[in-house]
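As you look at this complex, bear in mind that one protein chain is not there, while each of the others sits in place.
Read from first to last, the chains carry the letters A and B; within each, the first residue is number 1.
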Amino acid sequence: MSYGAADFLPVSGQRDVHGISRPSLSYLQDAWLRLKANRRALASLYLVLGLLFFTIAGPWIWRVDSAVQDLDQISQPPGVDRAALIVPDYQSWDGAGEAGPLHVVGDATSQSVRLKWDALPGANGHRVYRNIFPVGPELAYGMPLAEFFDNTILYHEDRLDLRPGRYFYSVVALGEDGAVTANYESLTVDVRRVTTLAEAVDRGLIENGDQLAVGDSIELQLHPLGTDYLGRDMLARLMAGARVSLFIGIVAPALFVLFGVVFGAAAGFIGGRVDQFMMRFADFVVALPFLLFMILFKIAFGIGPGESGVMPMLVAMVVLLWPATARLVRGQILQLREAAYVQASQLLGARTNYLVLRHMLPNTLGVVLVTLTFEIPKAIFVEAFLSFIGMGVAPPTPSWGSMSNEGIATMLTTPHELIFPALFISITVLAFNLLGDGLRDALDARMRNAG
Amino acid sequence: MRQGMAWYVCKRLLQGVVTVWFIATATFFAMHNVPGDPLLNDRAMTPAIRANLEARYGLDQPLFNQYLIYLGNLAQGDFGISFTQENRQVNDIIREHFPVSATLGILAVLFAAAGGVLWGALTALYRNRMPDYVIMFLVILGISVPSFVVAALSQLGLVTLNTLVGRSLLPVAGWGSVFHMLTPALVLGLSTMAYLTRLMRSSMLEIIDSDFVRTAKSKGVPPALIFSRHQLRNAILPVVTVLGPQIAVITTGGFVVELVFAIPGLGRFFVEAVQQLDYTVIMGTTVFYGAFLVFMVIVVDLLYGFIDPRVRLQ
Partner (left out) sequence: MTAAPLLQVEDLHVEFATHGGTVRAVRGVDFSVDSNRTLAIVGESGCGKSVSVQSIMGLIPVPPGRIGPGSALLRGQEILGNNVVNGRDVRGSEIGMIFQDPMTSLNPTMTIGAQIAEPLQVHRGYGAGRAREEAIRLLESCRIPEARKRAGQYPFEFSGGMLQRAMIAMAISCKPALLIADEPTTALDVTIQSQILDLMRDLQRETGMAIILITHDLGVVARMADEVLVMYAGEVVEKGGVDDVFYRSAHPYTLGLKAAMPSNRDDSAQVLTPIDGSPPDLFAPPGGCGYFARCPYAMQACEDNHPESFDLHADHFARCWLHHEDCDVEATDVHRTTASE
């Protein structure tokens, strides 16, 4: 390339001196922008809002009473067939029917299952069992229903708490001494749900008997997430439980964080001996084994009849969990007190109260917010833990923890009773943890830039 | 320097004793705040137990005297006597059941610490790559799922597995052999492991970018040595500092795991005592647990001083 003299004339006028001219944002504005850029945190924020909606607005949309028992549908997993056939009223059975190896007479319904069999070879009577699993090599017959010590009666009618689904009936031969032998016959029976007109009216499924006739089919109450071991609607209970779990999970941290802020700010401000003493006290409270003291508190307070036990738990948490925040805030304030700009405004004669508001609060707010977000999942865990060992909210008040506790008993047969509350706990804890991570990152970055 | 260390140990132990006294006092007055006379409830209490209790605790004396008697008993290492079981000493209960809990707890702590350090270091070395994403996802799960759910689900999983295989691969519940310990210890250590993994990861990330690792590289130290000598040891320090409180988490977590897995540990016994409102056993075990946890925190702090020369020598 060649250049001429014209190229080497000085440039005139103002050149654009490189500089950074980003608009300056307020502390929280900036943090909010960062949070919005963090997709995981944003998703968890929406999740938290969704949970709050579920808790607050849920019961207005799904207006089923969480305490009402649906006796037709006990421990019902979600999404099962709710159809019920209308059958005539029950009539007793005298064992009439064809002979033959173990078989069902008539239809197997939730009203009754009628079994009839021929005497097993060498039997001195029989015992009838019902199981929800196949008998298998360990000869797990299940629940004994009836026992006959001779071969005169070769039929049995099962009316015991029948649910729609698959049962495995076994008839086992008894030996001469009346003991069970290994000689048995087994039958798989699919029971279908039926109801009578009178029953349907009684349960409020239909207005009166005129609308329907025997042989028609009606739908039972809808339970989108199934029912628990008492036939209560899971969805309604989860909503009611959310109120308890989130109430404790949010209100308790809000209170103890607030107390911690006040305590820490006071210690940081007053300083000197008082500060020393206050912090020693905080150290003591920290050293107490937390869950043990929660349990102690519960016992000491006791739960009267009709009380849910939420309040003692709340009080115990506030009393025991404030020191972490107090230490944090005190540290912040000591740091800020050293900061030059605070001293500068002190020189200008600013009053102490004014200083708190003007400088301390906005700077401490972010840290406190992050702490709060991380304390919420911890509090939810504590509630769940205590309710699980039976030291939390008292039945019948539902909470996610107490629901999990009840669900564990039937875990092997109807896992949904455990899985749903557990899922809600997990999702909530996850959402708050991720949100806390996002908040911390957003505020940290901001602090780093500022410093 | 050496004298400074001894003085530090003494100071910590003294603080620990005061904390335990505080716990004991709080326990005592909390229990005496129980509505009604705990000895007068409808629970079947044989006259023998009653007489025994009255003699030992001076129940006919004023509250403050009772408190002094109680403290005196504690100072002699006597944690009390059961309320529902005749002539059953809390000391016996502890002696019988605590070793089980301790075994389970030690296994869980080892498992959590080893796993946390390993996974944390791994995710940091593979930062923003597949292994990092996968492990961190599992870690988030581990932190978000309550221990009793993990316990229940793992039991469900074991039952299913055993049924599928057709024989008992691992026992589903109970206590006895090493195999009984594996699943509960794993479950118990899981959330702590997840927490430690996170901590180790961030501390390791900081170390990887640190000046002294750069110095080691500039000396031509091979990567394996840089990892073991320079990165690992320094990255572990923050993990050790939280080990004390985490032992408390594992101990109380043990209550639930012992309950779900039907393990005859002190935790399960404690929960049962709580549910049966066996006040004296609750008091005794609470103080015992409290003292144990306070002591563990001190041990871990001293251990930390041993690892970090800056603390040890100052």
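For the reader, a short list of remarks on this structure follows.
Here is the rule we go by: contacts are C-beta pairs under 8 Å (C-beta built on N, C-alpha and C of every residue); 3 or more make two chains touch, one makes a residue touch a chain.
Nothing here was measured: the structure is a model prediction, and the numbers come from that model.
Among B:N65, B:T160 or B:T215, only B:T215 touches the chain that is left out of the view. Considering the whole complex, the residue from B:R201, B:H230 or B:R268 that touches the absent chain is B:H230. Not every partner is drawn; the one left out touches chain B at residues 209-212, 214-222, 225, 229-230, 233-234, 237, 307-310, 313.
To be clear about the criterion, only the chains that are shown with their structure count from here on.
Inter-chain centre distance (chain A to chain B, centres taken as mean C-alpha positions): 25 Å. Here chain A touches chain B in the complex through residues 284, 287-293, 295-297, 299-300, 302, 377, 381, 384-385, 388-391, 401, 404-405, 408, 411-412, 415, 418, 422, 425-427, 429-430, 433-434, going by the rule given at the top. The part of chain B that touches chain A in the complex is made up of residues 19, 22-23, 26-27, 30-31, 33-35, 140-141, 143-149, 152-153, 155-156, 159, 248, 252, 255-256, 259-260, 271, 274-275, 277, 279, 282, 286, 289-290, 293-294, 297.
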